[in-house]
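Heads up, one of the protein chains got dropped from this complex, but the rest are sitting where they should.
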Amino acid sequence: MSKVKVGVVGYGVIGQRLADGVAKQGDMELVGVVDIAPTLSIRAMFDSGQPYPLYVFNEENKPSFQAEGFPVEGTLDDLLSRVNIVLDATPGGVGMKNKELYKAKRVKAIFQGGEKNDVADVFFHGYANYEKGIGKDYLKLTSCNTTGFIRAVDCLDKAVGIERVVITIIRRVADPGDAHRGLVDVALVEKVPNHQAKDLMLIMPHVEATGLLVHVPTTHGHIISILATPKRRIKVDEALQLFSKHPRIKVVEIAKGFNSNAALFRYARDRGNKRADMYEIAVFKETVVLSGDQLFFTINVPQEAVVTPETIDGVRAALSMQTNWKEAVHLTNKYLGLES
Amino acid sequence: MSKVKVGVVGYGVIGQRLADGVAKQGDMELVGVVDIAPTLSIRAMFDSGQPYPLYVFNEENKPSFQAEGFPVEGTLDDLLSRVNIVLDATPGGVGMKNKELYKAKRVKAIFQGGEKNDVADVFFHGYANYEKGIGKDYLKLTSCNTTGFIRAVDCLDKAVGIERVVITIIRRVADPGDAHRGLVDVALVEKVPNHQAKDLMLIMPHVEATGLLVHVPTTHGHIISILATPKRRIKVDEALQLFSKHPRIKVVEIAKGFNSNAALFRYARDRGNKRADMYEIAVFKETVVLSGDQLFFTINVPQEAVVTPETIDGVRAALSMQTNWKEAVHLTNKYLGLES
Amino acid sequence: MSKVKVGVVGYGVIGQRLADGVAKQGDMELVGVVDIAPTLSIRAMFDSGQPYPLYVFNEENKPSFQAEGFPVEGTLDDLLSRVNIVLDATPGGVGMKNKELYKAKRVKAIFQGGEKNDVADVFFHGYANYEKGIGKDYLKLTSCNTTGFIRAVDCLDKAVGIERVVITIIRRVADPGDAHRGLVDVALVEKVPNHQAKDLMLIMPHVEATGLLVHVPTTHGHIISILATPKRRIKVDEALQLFSKHPRIKVVEIAKGFNSNAALFRYARDRGNKRADMYEIAVFKETVVLSGDQLFFTINVPQEAVVTPETIDGVRAALSMQTNWKEAVHLTNKYLGLES
Partner (left out) sequence: MSKVKVGVVGYGVIGQRLADGVAKQGDMELVGVVDIAPTLSIRAMFDSGQPYPLYVFNEENKPSFQAEGFPVEGTLDDLLSRVNIVLDATPGGVGMKNKELYKAKRVKAIFQGGEKNDVADVFFHGYANYEKGIGKDYLKLTSCNTTGFIRAVDCLDKAVGIERVVITIIRRVADPGDAHRGLVDVALVEKVPNHQAKDLMLIMPHVEATGLLVHVPTTHGHIISILATPKRRIKVDEALQLFSKHPRIKVVEIAKGFNSNAALFRYARDRGNKRADMYEIAVFKETVVLSGDQLFFTINVPQEAVVTPETIDGVRAALSMQTNWKEAVHLTNKYLGLES
């Protein structure tokens, strides 16, 4: 069977991880990646000795790459002629403009959470609403936070039904190495409900959600406490078992050293994961308790890589590669090493 | 009427604020403060031009103070002969040892949250269980976090009855200027329930509580989200009104710039509050919402000064100055400028 | 003698401190302060119970203040009719626009370091080049960093002559409570020489200067190491004595607890200084050493308040209140409580 052809537009924090994720899929071919300037990530890609084919946004971008000795395969226009779908990981707002180019070349596209919802035909999450994405031209992925906690809420919802959730997001305010934003000695409070709770309701309309978001000076993962009201009483052990079986959820123990967002990052480094990345959200085992009949638990969302699996699910949906969500996510997971 | 005589043992972050608070009470006399070394806080006290009478722990401590030209009134033993009660604000564990000295001199004492509960006859909060402290010899105050959120929960409880709470504490990990502890780029997760939830149940045994605590790299206040299950349905406006009327709670608006723990600190600086302190917890108005019948809201706890009012309430209880809690807290509040 | 009339335009971090500083000067009258919106600082000013007369930038700004119940005295235009000079502490670039208004009303002005140099007739530092500012219409102050280390370099220069300096600035990246900028887990390096070294050479053209600036995630003061090449050999003790005698320099000892920018901030809080501010730079005594014939030492620059004294010196110069720099800075210092 021939592989579907995928391009990645924007080789930043998200884009380079999407490229790696696509490159691992046995039924996809990463045709190339696009950027507008020879950034540190582009340099690292070439210095690694195993660069992906590089395209530039337009002709004017070429000299800056050539000055660094980075070979250029062509322009975005060239790439669009060679792919079935693009993953747009450009900064928020740029995707909307790029969409016109994709449309003109009749190439499907998946946008990231930074774009407005109306960029796409459907607001998408691989586990929670795969069916809605099937055959669509334009999908928009949930943001990193939302992708992460929907995994956990959907996991419970599929088993016992969830009526309501209240979340408190302790948001890492910048990614490692990001010198363009940050906070020093400030915990910044946003009004309730946050957009993530509203987004959950768009993806899972049968759940009522509200939540708080507080930005804090960290870079290694969002910590989210979730209080979920189930339709039937669920025990802590049952919840832990559900989480443990989910290929994109890792149950970890504080007592064993997994006591922070940074500990998970360090574990991934020490394990030798590329870029010290993890695709899985983590559930901290010792935080799972009942309050009355409500289940309270806490997760970590590794913001840089967490959207990769669901974005790849989106490729499967948009190109109708699989029409059954279980089959689709299983293949994504298998190629990413998340299940066998 | 003669004033009751109060001493403060330990002139650190908490002790110096207790001293200031006692000094403001029209019916109390601050006899002196005790420390073991000429710290930066002691120096600042003398450099301010308005020092409190200074006592040392024992004779051996005198030379280090004298070397700095800081006059010493006497030893702890001397102070104990001159007071009715001491506020022990020494580092955790030291209070337990000091208690023997207080006992020997038959001086009552109030300990802070860092001591173990069995240091005292009663675990105390001015609003939530004043009666239990009346006439007691040894009281232990709730910690800063617990003091803060009990104010809010008790405020609702007195009005509509609270059955259950789930809290997520985003804990500032060090005080401003503290170079002895800290976190860099880590959000550190503790197992659930945290001790603060357990402490709430000790003070308010009719409430079921659980909660998460996450340490983050900030210094200017704990941010706590609270989900409270009321006995009867309460509207957001009603809750806001209850909070607004409470002398130790300040309802603030994110839209007006009160958008973080640090913004509250800056407000207090710009207002000219001594040490940039606030006694009040803040409720962020735009975070108060309903989830089903549960009330969800977020507070800021200024960890340095927040225990001052409740500690002074403790003096009133232990010395039986007032036998009615409303009368007691009103006097404390009046002298602290929290109500007229 | 009638007092000179001063207005402050922009009531932010710098503006409110300039206002306080002017209000303390026995020979100056603070006519009013100007802002465009009812910020947290404006609110704090009114909540303090002792507000300065408040002017708005223009009529359109009035409703937002009135909605908060903050009385407005008039517009900037009104204020300009009532003052001899304004201190412009608006965000960088705004001062240049405001200058047209000042010119039209023939009001002198002092701009802060955020403006470009050509906004003013002279780039000014009270100690290092007072004479150049005498009688001038428009002065621009050195920035906080530059103001601070010029104090120290000028202090040595006046005594022994300084040929050359090399500085390493460890720059606090945001002010306390600032949620609009910051860094998390990043030490950001700028190219050498930094603008502060260049600025020093503009103010002290006989000194050759270069330097590094590294932004770090702190808020409580810039730490700067300085290597100065004197014209004649100077001993450590002599340097310490020079620094100690300078009214705007405070020699502090690490061994006594002054071991960080934050310790100095805490000292100022505990001392009861308004806003926990210090006008003085600090020299850390234990960092003053010789390397060959070069003097190496480290200072702390409290970025929020440090420019207040030199800005007030600027008022004295521009209005020709004193024609001798020693007399001028002495009066500024006396009224600020820096010398008697």
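Labels for the chains are A, B and C, by order of writing; each one numbers its residues from 1.
Note that a contact is a pair of C-beta atoms (placed from the backbone, for glycine too) under 8 Å apart; a residue touches a chain by one contact, two chains touch by 3 or more.
If you're wondering where the values come from, they're calculated on a predicted model, not measured in any experiment.
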{"item": "Missing chain: touched chains present in the view", "value": "A, B, C"}
{"item": "Residue of A:57, A:267, A:284 or A:297 in touch with the missing chain, whole complex considered", "value": "A:267"}
{"item": "Touch criterion as defined above, residue of C:101, C:188, C:202 or C:240 at the omitted chain", "value": "C:188"}
{"item": "Residue, one of C:37, C:104 or C:289, that touches the chain absent here", "value": "C:289"}
{"item": "Selected from C:25, C:75, C:260 or C:273 as touching the chain missing from the view", "value": "C:260"}
{"item": "On subunit C, residues whose C-beta touches the chain left out of the figure", "value": "164, 166, 168, 170, 172, 185-193, 208, 210, 212, 214, 216-221, 223, 225, 227, 229, 254-255, 259-263, 284, 286-289, 291-292, 294, 296, 298, 300"}
{"item": "Residues belonging to subunit B that touch the chain removed from view", "value": "172-174, 176-179, 181-186, 188, 217-219"}
{"item": "Touch list for subunit A against the chain that is not drawn", "value": "16, 38-41, 43-45, 47-48, 50, 176-179, 184-185, 220, 256-260, 262-263, 265-272, 274-276"}
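Keep in mind that, in the parts below, only the chains that are shown with their structure count from here on.
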{"item": "Length of the line joining the C-alpha centres of subunit A and subunit B, rounded to whole Å", "value": "43"}
{"item": "Where subunit C touches two or more other chains, by residue", "value": "176-179, 184-185"}
